[in-house]
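Here's the structure we're looking at; comments come further down.
Shown here: the complex without one of its protein chains, the others still in place.
The block that comes next holds subunit A.
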Amino acid sequence: MRRADSAGLHTATGAYALHALPDNERGSFERHLVDCGACAQEVRELQATAVRLGLAATVRPAPEVRNRVVERIRHIRQEPPPVAQYRTHRLRRLPRFVLAAAIAVGVAGGVAFWQYREAGDALAGAEHAQAGVAEVSRVLTASDATYTSGRTKDGARTTVVVSRERDQAVLLASGLPALPKGKVYQLWFDDAGTMRDAGLLDGDTRTHTVLMHGPARAASGIGITVEPSGGSAAPTSAPLMLMELPA
C-alpha cells in the first residue's frame, strides 16, 4: 500500500519540475521530497532540463524594463540568509476539540500525533511557568494556529505558534545555551525587515514557553538575539536564529 503510494508520488517528478502539479497535489509531493533523496535528485535534474526549454526561447526584453528594475531594487531590502531549516505545520484542518482532548489525555504515541504531543509539552511548560497559561493555551489551540519549528545551529529547538486570528504568537524554545551574567535572550518580530521588540526570555531555564509581546499578525518572521540585561530597543548583535512565518 505504502509502496504503491510512494511509487505514485514518484512519477510526479516530471509534472513537479514543470510546475504542472495543481496546488493541492504540490504540497503532498513536496512533503514526499523531504524523505525521498532519489526523488529530490531527479527533480533537480528535471528542473535543470525544463530550464533548457526556457533558455531555448530567449527573447530580449525592452531596455526600459532594465532601468525600472535597477531603479526599484535600490529601495528594496534583501531577505536575510537562512540560518537553519524550518518546517511549517498548519493545523487549520484539525478540529479544536481533538487537539484539546489530545492535550488533556496526554496522547503520546504515533507519528501522526506528534503535533499534539508537542502541544502537550508546550502546555506543560506553560503550566510550569505559571503565567499566562490560559493565554498561551488559547494560542496553541486556536483553530488557525500554525507551527514553524526547527533547530538553531547550536542545537536549540525553537517552535513558534502563531494565530493570526488572535494576533498572538507563542515561542517555545528548549536547549538554549545558558548566557553569561549581564546577557539575556531577546525576541523580535520581523516587520518586513524591521525588528520589533517582542520581549525577553527570563530566568535561566533552558526551556521556555512564552507569549510574545505585541501583535503578531503583520510580522513576516521572528528572531532571537543576545542582548545586554534589560534588552535593547533594536538588535545589537547578529540573530541566533531567524524564522520566516507562513504568510
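In this text, a contact is a pair of C-beta atoms (placed from the backbone, for glycine too) under 8 Å apart; a residue touches a chain by one contact, two chains touch by 3 or more; residues count from 1.
Methods note: contacts and distances are computed from a predicted model.
Undergrad: Name the absent chain as its UniProt record does, using one of the following: "Spermidine/putrescine import ATP-binding protein PotA", "Amino-acid transporter subunit membrane component of ABC superfamily", "RNA polymerase sigma-70 factor, ECF subfamily" or "Putative hemin transport system permease protein HrtB".
TA: From the choices "Spermidine/putrescine import ATP-binding protein PotA", "Amino-acid transporter subunit membrane component of ABC superfamily", "RNA polymerase sigma-70 factor, ECF subfamily" or "Putative hemin transport system permease protein HrtB", the unshown chain carries the UniProt name "RNA polymerase sigma-70 factor, ECF subfamily".
Undergrad: Which of these touches the unseen chain: A:L33, A:L46, A:L179 or A:L201?
TA: Considering the complete complex, A:L46 is the one touching the chain left out.
Undergrad: Thinking of the whole complex, not just what is shown, which of A:L21, A:C36, A:L179 or A:L200 touches the missing chain?
TA: Answer from the full complex: A:L21 touches the omitted chain.
Undergrad: Counting contacts across the full complex, list the positions on subunit A that touch the omitted chain.
TA: Considering the whole complex, subunit A reaches the absent chain at 11-15, 17-22, 41, 44-62, 65-66, 68-70, 72-74, 76-82.
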